[in-house]
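One chain of protein is taken out of this complex; the other chains stay put.
We just call them A, B and C in the order they show up, numbering each chain from 1.
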Amino acid sequence: MLYDVLIAPFLDMADSPVFFAEVVIVGLLTGVMYSLVALGFVLIFKASGVFNFAQGVMVLFAALTLVGLMEHGVPTWLALILTVVIMVVLAYGIEWFMLRRLVNQEGIILFMATIGLSFVLQGLGETMWGSNVKALDIGIPDASFEVSGILLNEFDLFAAASGAVLVAVLAVFFHYTRIGRALRAVADDHQAALSVGIPLKTIWVIVWAVAGMVGLVAGIMWGAKSGVQFSLSLIALKALPVLILGGFTSVPGAIVGGLIIGVGEKVAEIYWGPLFGGAIENWFAYVLALVFLLFRPQGLFGERIIERV
Amino acid sequence: MTENTRKIGNTLLRVDDITLSFGGVHALNGVSFEIKEHEILAIIGPNGAGKSSMLNVINGFYHPQKGTIAFEGRERKRMRPHVAAEQGIARTFQNIALFKGMSTLDNIMTGRMLKMKRSFLWQALYWGPALKEEIENREFCEKVIDFLEIQAIRKTPVGKLPYGLQKRVELGRALAAEPRLLLLDEPMAGMNVEEKEDMCRFILDVNDEFGTTIALIEHDMGVVMDISDRVVVLDYGRKIADGSPDAVRANGEVIDAYLGVSHE
Amino acid sequence: MFYREAGQFKTSYAADQTVFPIVQDRWGVAAMVAIAFVGVPLVASEYMLQAVLIPFLIFALAAIGLNLLTGYCGQVSLGTGGFMMVGGYMTYKLTTTFPDVNILIVFVFAGLCAALVGFVFGLPSLRIKGFYLAVATLAAQFFLGWTFNKVGWFYNYNPSGTITAPPRELFGITITGPTASAEVRYLVVLCIVAVFAMMAKNLVRGRVGRSWMAIRDMDIAAEIIGIQPIRTKLMAFTISSFYCGVAGAMMVFLWLGSAETEAFDINQSFLVLFMVIIGGLGSILGSFLGAAFVIITPIILTNAPPMFGIDLPIDLQKHIEIMLFGSLIVFFLIVEPHGLARLWQIAKEKLRLWPFPY
Partner (left out) sequence: MKLKTLILAGIAGATGLSAVAASPALAQGDQFFPMLVYRTGPYAPSGIPVANGFRDYYTLINNRDGGINGVKISFEECETEYNTKLGVECYEKLKNNGSTGASLFNPYSTGITYQLIPKAAVDEVPILSMGYGRTAAADGRVFEWVFNFPTTYWSQASAFINYVAQQEGGFEKLKGMKIAHVHHNSAYGKEANPTLEALAKKFGYKLTLLAVDHPGQEQKATWLQIRRLKPDWVFMSGWGVMNQVAIKEAASINFKMDNFVGNWWSGSDADVIPAGKGAVGYKSATFHGPGAAWQVHKDIVKHVYGGDESKAKANNVGEVLYNRAVVNAMFGVEAIRTAQGKFGNKAMTGKQVRWGLENLNITEARLKDLGMEGFTRAVKVSCIDHETGGPIVIQQWDGAKWSIVSDWIPTLRDVVRPMVETAAANYAAENKITPRTCN
């Protein structure tokens, strides 16, 4: 038994390095997909201290809106623009109906409020566009090809690339635009930001809108794989370990966390899964994150928690 | 008031050559002093002198890199703060550290935590020994409440109390533990004159009636000189003076420290 | 006018420390208990018992369990479903292995198993705090779900992997299994919940409760006055999981009759957390109010449109129900973030002064 757990899997890896490389690459590509979802959480947590559980449903809502519009004959480019507009309107609504009325509440109350919000969005999305599964095809190629024994899929590479672009854009946005700097200021200290005249409410609207757009990208990528349907909102659960591993407040953390979780769970599932009867990757991701947390309670890139009396 | 009628006893706590640093900054640098039984010791010094750090070291919240602490003659090494509490060291905090969600009475009852031994199974029944224990400790807390004259706010959540009363409740919580050594971190900060007078009276009465040893940090020199038996002065993490209030008052280095003479 | 405490003097600390110090409250509670034990079983329909009251009580117990941990000790947990699962599966395993042991004793042992599991998954709380801990407890949720699905021993290797409550008797009356009547099951649940709720109330008003609240309000200060965070937090996790475990056992044996791991999925954990927060963190009464809100509101919302003769397509009706439920949650959090228990308290204060508010 010990041999099976501690030695055999490594022999297995060494035995077929090409396959191992493929596992790692697939893990990395999957990790980027997780990061896409985790990013939305991070943005909102950073700027408003809200653990936005509705992010998963926002992904669903954005994708549903896009597909719904396309089903009604709206051309893809227009549907994309309209969806972005709708996400902005949504962010405005959320700020007006919810956030401004819950200022200064404890984190857990805000967290619960976002779960309430997720119910509303779910109901709204399904009322508007129906509960049936919808195929999402915006013309991303998805043929597979082999490179020195490693099978790659165009779609996965495209998704990873768009993830990378998205992160780059966000980084530029945060560092080189006026709004971005204001965002960072808000993230550091709400009160201080307010006192130097940064309009907190506007910032919140912007952040939720940006998170909505990130959700749209995530929704397109995941929706293309599974069709757009209710289950799309459940990918939030795959993003949570990424989130705690990378830290709630760090954009790079979401990326690195995603990569670690992606590779970790794939390697675990393929080399150790069969020993335990398979399907271990879901809880393994959480346990992996948990182990990291025991050494760094604030996540890899989270802000250090200092305790004083 | 300053007339010393109490019997000052043997050394209760001795700190020896304590050095504490955060990163490269020395908060305390080779500090040694003693606290004798039944006395009121004041620790003073300018901002950043390491006073609060000293208290944190004494009750085990910070762990000094160097030096020893001996309580009742027994030397101790690294330990968790609750061990200090078990030995009989209680304290109040510079920024009030009350349990905001609980009532005054419950806050003071938490001070009795270590005196209550019944297991949670008895507690779940709230009957027999557990009830008896609860009532006995409640009686003690009521004494503390009477002593501090806060009967009227017994059931008020402490978060709703004004600052001065919160300070008093915090003192009550510390007293409820029947400490051997009571550490008070700026007990009078932010109080008006009347409140300060009340607080002084409580401190002296505690010392008088229960014989509790007290170490306090305070900025108000008038108060310090009035109530303390002995004064330790810290500056930039070093001890620069130690003696009776009058002796300290006359110490040149202390005056320099307070006037901000440069340290080169 | 009638709700006054003037003239009621306490002559001992014991009297002052009772749960309901006001005489009118005691009468009110006595009446409630009488209705719950005698009135309801006589009057309520099977639908009412099976679909409303039994789940309400069971979830109230789970909510009390989570409230001990989250409301009193300040540790957010999303592993409730997992701990309930332990209770349910262990009850099945124990009662099929020892069919002659009284089922109530089995419940307690199953609760203890859950407590042990809770203890283990509580260990990270020593280092991890806040939302990091909340997400970390999801590890318990997913791991336990996987375990009970995968390890055949827990469900006696039956090919489907579901557990079914076999018939068990108490004083010669069948209380579990399909032949147990809804009234009997309701009464058993009510008794268990009443006893455990009382015990929880006792815990939180005594030393243990104060140590939990101290950790919740300011863990550093608590440690300095002599409360050991490790022991206190783990005790909260353990006792909380015990409650959840018993609730899970009742869920399978006194309500659903059979279950697979999906019955205890993550939604369950969220649902119980809702109850705790909507009801009021740090309030035993709040756990009941929260459970009532979360269980009963959707049922009312489902049944309301047909009652008023509105005939909506069932999916639209459900969507509206979901949206309304979500909005109500947000609404309540905005109106009173301290939960229904606080609203109740405010109402009582008002009533105390009524009709002369000054």
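As a working rule, a contact is a pair of C-beta atoms (placed from the backbone, for glycine too) under 8 Å apart; a residue touches a chain by one contact, two chains touch by 3 or more.
Since the model is a prediction, treat every value here as computed from it, not as a measurement.
Taking every chain of the complex into account, the absent chain touches A, C. Touch with the chain that is not drawn comes from one residue among C:22, C:52 or C:351, which is C:52.
Residues of chain A that touch the chain left out of view are 16, 19, 22-23, 26-27, 29-30, 33, 126, 131-137, 142, 144, 151, 153, 155-156, 222, 225-232, 234-235, 238, 265-266, 269-270, 273-274, 277-279, 281-282. Of the residues in chain C, those that touch the hidden partner chain are 42-48, 50-52, 55, 96, 146, 149-150, 156, 158-162, 164-167, 177-179, 255-263, 265, 296, 299-300, 302-303, 306-307, 313-315, 317-319, 322.
Note that in this section only the chains that are shown with their structure count from here on.
With centres taken as mean CA coordinates, the chain nearest to the overall protein centre is C. Ranked by how far their CA centres sit from the centre of chain B, the chains are topped by A. Distance between chain A and chain C, defined via averaged C-alpha coordinates, is recorded as 32 Å.
If you average the CA atoms of chain B and of chain C, the two centres end up 41 Å from each other.
Taking each chain's centre as the mean of its C-alpha atoms, chain A lies 49 Å from chain B. Residue positions of chain C touching 2 or more other chains: 220-221, 224. Residue positions of chain B touching 2 or more other chains: 61, 93, 97. Only residues 51, 97-98, 101-102, 105-109, 111-113, 115-124, 126-127, 131, 237, 240-241, 243-244, 248, 276-277, 279-280, 282-283, 286-287, 289-290, 293-294, 297-299, 302, 305, 307, 309 of chain A touch chain C when the two sit together in their complex.
Per the touch definition, chain C reaches chain B in the complex via residues 12-14, 17, 199-200, 202-203, 205-208, 210-211, 213-214, 216-218, 220-228, 235, 239, 282. Interface residues of chain B, counted against chain C in their complex, comprise 59, 61, 80-82, 84-86, 90-91, 93, 97-102, 106, 109-114, 116, 118, 120, 123-126, 130-131, 134-135, 138-139, 142, 173-174, 177.
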